[in-house]
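Left out: one protein chain. Kept in place: all the others.
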Amino acid sequence: MGLEFGVDWYPEQWDESRWDDDARRMADFGIRVARVMEFAWALVEAAPGRYDFGLFDRALAALDRHGIKAIVGTPTATFPPRLLDEFPGMLQVHPSGLTRDYGTRRAGCFNHPGYREASTRLAAAIGDHYGNDRRVAGFQVDNELGHEGSDRCVCENCQAAWRRWLEAKYRTPAAMNAAWGTVFWGAAYERFDQVPVPRDQVSSHHNPGLLLDYDRFCSDSAVSFADAQVSALRERVAPGKWITTNLYPPPLSNAIDHRSLVASMDFASWDNYPIWGPQDAPLPWQATAGMLAHVRGLKDGKPFTVMEQFAGMQGHVALGRLPDDRQAALWTVQAIARGADRIVWFRWRTAPYGQEQLCLGLHDGDDRETSRGAALRETAARAKAELDALASVRAPAEACVAFRKDDARVLREQYLSEGLTLRETPWMQAGFDMEFARAFAPFATFGVGADALGAESLDAETLGRYRIVSLPLHQMADPALVERLGAWVHAGGTLVLGFRAGARTLGNFSPDLPLPGLFRPLAGVTVRRFESLGGGSARLRVGLLPARGTVWADLVEPDTAEPVAWWTDRSLHYRGTPCATVNALGRGRVWYLGTSPDPLGMVFLYRRIFKEAGVDARFLGADVERVPRLDESGRRVDLLLNHSAKARRLLGRALGPWDWAVVPSRRPARGR
Amino acid sequence: MGLEFGVDWYPEQWDESRWDDDARRMADFGIRVARVMEFAWALVEAAPGRYDFGLFDRALAALDRHGIKAIVGTPTATFPPRLLDEFPGMLQVHPSGLTRDYGTRRAGCFNHPGYREASTRLAAAIGDHYGNDRRVAGFQVDNELGHEGSDRCVCENCQAAWRRWLEAKYRTPAAMNAAWGTVFWGAAYERFDQVPVPRDQVSSHHNPGLLLDYDRFCSDSAVSFADAQVSALRERVAPGKWITTNLYPPPLSNAIDHRSLVASMDFASWDNYPIWGPQDAPLPWQATAGMLAHVRGLKDGKPFTVMEQFAGMQGHVALGRLPDDRQAALWTVQAIARGADRIVWFRWRTAPYGQEQLCLGLHDGDDRETSRGAALRETAARAKAELDALASVRAPAEACVAFRKDDARVLREQYLSEGLTLRETPWMQAGFDMEFARAFAPFATFGVGADALGAESLDAETLGRYRIVSLPLHQMADPALVERLGAWVHAGGTLVLGFRAGARTLGNFSPDLPLPGLFRPLAGVTVRRFESLGGGSARLRVGLLPARGTVWADLVEPDTAEPVAWWTDRSLHYRGTPCATVNALGRGRVWYLGTSPDPLGMVFLYRRIFKEAGVDARFLGADVERVPRLDESGRRVDLLLNHSAKARRLLGRALGPWDWAVVPSRRPARGR
Partner (left out) sequence: MGLEFGVDWYPEQWDESRWDDDARRMADFGIRVARVMEFAWALVEAAPGRYDFGLFDRALAALDRHGIKAIVGTPTATFPPRLLDEFPGMLQVHPSGLTRDYGTRRAGCFNHPGYREASTRLAAAIGDHYGNDRRVAGFQVDNELGHEGSDRCVCENCQAAWRRWLEAKYRTPAAMNAAWGTVFWGAAYERFDQVPVPRDQVSSHHNPGLLLDYDRFCSDSAVSFADAQVSALRERVAPGKWITTNLYPPPLSNAIDHRSLVASMDFASWDNYPIWGPQDAPLPWQATAGMLAHVRGLKDGKPFTVMEQFAGMQGHVALGRLPDDRQAALWTVQAIARGADRIVWFRWRTAPYGQEQLCLGLHDGDDRETSRGAALRETAARAKAELDALASVRAPAEACVAFRKDDARVLREQYLSEGLTLRETPWMQAGFDMEFARAFAPFATFGVGADALGAESLDAETLGRYRIVSLPLHQMADPALVERLGAWVHAGGTLVLGFRAGARTLGNFSPDLPLPGLFRPLAGVTVRRFESLGGGSARLRVGLLPARGTVWADLVEPDTAEPVAWWTDRSLHYRGTPCATVNALGRGRVWYLGTSPDPLGMVFLYRRIFKEAGVDARFLGADVERVPRLDESGRRVDLLLNHSAKARRLLGRALGPWDWAVVPSRRPARGR
């Protein structure tokens, strides 16, 4: 279908007399789709079961007059006050003990039957009303399910549902006790209704098995809440109309499994804000690249939608730095480069009231074109011209950075090292995402096409597509996957293992094996000693080149492997010990990185890793993103993005500040 | 009446045999008034309705024997335990979820009918007993109403009262929904009893309209609690006796409107602690100057009382740095210079027990004269000799730094920039006060007489008194005020607008106008882009002089204005853009400051602002305070205060360390 641009639009927030002008100007802007209605429950169901979509019908008519289709949201992330009248027990209770109050967002508990039923009925009504409406392109289910700490709830509904979930999973308390190892500290449950929901504690934590299962349960709760709406819509919606939901960061450290969440949907979508709130700098572009790859991976490479793309500064109570308009526009291009085929900017016009007065849209209140809007309009027009064909073709990838959702869940609680913590809000511990971003960065920096996939996707066929697979913080080793990886390495694959690989079973037990556990034969190393580097770092050398390790320090004992980096820091009693190795295995190689190298260390190591793997890797500068893509006829092109305010000449092309270009590549199209 | 010195005295904490000696030594000290009884409810009403003031009668007799009059406090900030027996629901509940417990301070909810009625009855009993007692000078109602986070309560009484308050204000939920813009996130209230009290949330805040109204409601609650006591006293008290209450910092970021709180009273009073608790340095003297000006402004310039003036180090659980005895004594002089005519030191003797063992009085337990006491005694004697006449004459002011209480309330939640946060305790967010202090500082530093008034006081007549009006963080623009200010500028006034001026309506909506909103025609600039500088800063130049901006950065586009400062920082993509401007308008000028300049920047800018406004401004050094005053015959004098340990020669006078002087001025007496 090619590239499509859209905008988030809230007609209910302005007088109806302005709608037609809004829609007309949208069309002029190049916008073809507008998301509406996702916070409007009270407007469309003023009384129980009395659905009235009149307001949105008229809004869709205005859009339609200007050739714009609607994305209709099911408005269940907030709800009318009468629902709380009817179901006083429907409010989420955070593990910290705080109850979410009416009037905020995501206050409803996924496990409350009344909230759930009313939500599903509403989705059905929307399906009935809009399922065959030609003005509707598709549907967004709810909004950011599980965001802002709403992934975990410890209310009474959840307590009951949790116990049912446990019973369904384990059948007997004895099986559960064994799976968790409750003999430790002697919590031998006799009945499922004795199992607590894990609230925050003064000290001394819950059993890690319980905590992990609770995250899985929370995920299932949200997924099932969403699926009920998807089913209700699916039964009523014409085949050509799609269904999705908008995901959000941090993707991995959230209890909810985003892959499961979108399993029933047509494609994934994502809310992409490289800077938000009082951040004093945008995320590194490599981190955004990794998250976009993650979204793309949720549907195995299928093009995705950015449902909320940064248009102006954003914050609920405070703001941070203002990006250059061209920098912000480049983020739109980056999303396309990484696999989006639909960009929906947030939002048409800044709200004059409500919790998001500081979330700037394409327009300010006076409706004049803003400089940020102009930059996006021009960028979109150029992207439509230059990237339209690419957008529908899956991005090729020679590499895959894989994660296990359960590894992220475990790390959120048992965070191992102060260097694996990222706690920007009370509800966040995104250390796993941060480490994942560090592991993805060398692929982004060297321009190596890379997917980001859950480890469960790595079947033999999928593995076969890649030359390199990287497994950062891959504590939980699946014996079957280890076996597949071994075969794949023997056949020529390059596996990069991070520290703590193999430190756990799939059930989160420590195995009766030295580290890296099941990976030991592949890595050809033994790790019997290690320490946390906390928030600090230690010197090492890669060959002769000095760099630093952060977060963690393994004392790597090579068995069959060859050391490639060594600890050199004078403060270390183990200086001289290897910290990274490579093991030749059949026609392939297994690299073991016993630390989280700093960016310099990553460059030194990956230069060698890429070279030995024979992939097309080039370092064009720390601010340059190169994304290999295929055009419609399968020819390889490179997207070059200059993430800096400096003009530069790259691959024969002059790029201005925050500029980008599509460059034909002489390299063969490789990867899937 | 001239200058009067007093002390806070707690006869109930020592054996009666010591009272006469205490009173005798007070008299020797120069003390003429003693505050008593403000925490003694249990002593004067041992059983419900059985009032017995015997203890205090005897204490007043002791004072009277030595010519000292009493200030009688209504002891309602704490209460006897039997009250809680009777009213278990009377305890305040903080938005954080913590319930205040019996045995602490300010634990009673202003909206609890039982607590309120018992308090009012007690005030009446005090009025009956002391209303015509010649030994009583006046009354203090309660103690620090709304301090220490007691301004906001979310208990069930408050929930009910809040809903009544909303109904009285809005009549219909629809009107309230419209006023708050609840269509955002779809909280369409159908009944007032659906509206929550805003407790702390895990994430995602309450509607800003709700939050602002809640602060207004909390203010009304406290004011009405106090007014009930004032009425009860007023009906019973002889005309010559005054009624006040003691206020406290932070004055603006507290939900409670101090101006409303003292409206029914005779004058304002203030608790003045330039250093308290574990502070590692006193407040800048300019900040204290601003707060004193604020108290003076609460009754439009009428002399005020410092009801608790720093005498010795203070802290509940920890102490900070010890000021030089002369420095602490100078704070007493500063309070007088800024408009106090009564200084009541806290306290006569340090308590040996209780929560304030670390709050040092004039005396330690051994009753020997302390060096701090001696310094205060000598300073008071000299002040009585030199400042007595001045004290009753209103301080003249050529300038006014104005604030809108609602702007402070809004900023407490929606704080805009990390640089606008000051969170020294869990219940404090005093960013507005901090920015207000920064705006007041140039007036204090250049010796320009300045008032601090609520914007609602700026009627045409009041405006007419000033040459300069400064509006820092003045987000909410009142169209009528903007019009008055325009006329006043045209007639020659100098208006200084800070960043974010005009960013909101009085109802806290963003206007459909470019910034600075309604002020745009006056300022002659447009601000379409801005960013937060967070806790950092950025280089700028004022003319050619380098300085720094903090907190916020506007990219100022001059329309009719002339730039006076420009961003120069290399890290800024908008360097070269103006950050401050001046707009000539009729016979006056409007300055727009698109950042919070550092002290150097403030000096550079205000040197020019003052010069062009033609006011008497002189920079005598960063540690020198000059306060213009009038003597009884209306002649202008300058009070010079040397806030440093260095001796210096100023305006022909030798000032020792922490010394002060009254210097006749050749300047005409200007300002009101």
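Side notes on the structure shown:
The chains carry the letters A and B, assigned in the order they are written, with residues numbered from 1 in each.
Quick note on the criterion: a residue touches a chain if its C-beta (ideal position, glycine included) is under 8 Å from a C-beta of that chain, and two chains touch if they have at least 3 such contacts.
Values in this document were obtained by computation on a predicted structure and should not be read as measured data.
Interface note: of A:117, A:200, A:424 or A:456, the residue touching the hidden chain in the full complex is A:200. Only one of B:35, B:69 or B:106 touches the chain withheld from this view, namely B:106. Summary of contacts with the chain left out: across A:102, A:180 or A:488, the touching residue is A:180. Within the set B:132, B:357 or B:392, the residue that contacts the chain not displayed is B:357. The missing chain, though absent from the display, is touched by one residue of A:280, A:366 or A:413; that residue is A:413. In the full complex, subunit A makes contact with the omitted chain through residues 97, 180-191, 194-196, 198-210, 413-418, 420, 508-514, 528-532, 534-536, 553, 573-574. As for the chain not pictured, it touches subunit B at residues 10, 12-13, 39-43, 75, 78-82, 84-85, 94, 96-106, 148-149, 278, 280, 313, 316-322, 324, 327, 350-358, 364-368, 370-371, 425-427, 645.
Quick note on the criterion: only the chains that are shown with their structure count from here on.
Per-chain CA centroids place subunit A at a distance of 47 Å from subunit B.
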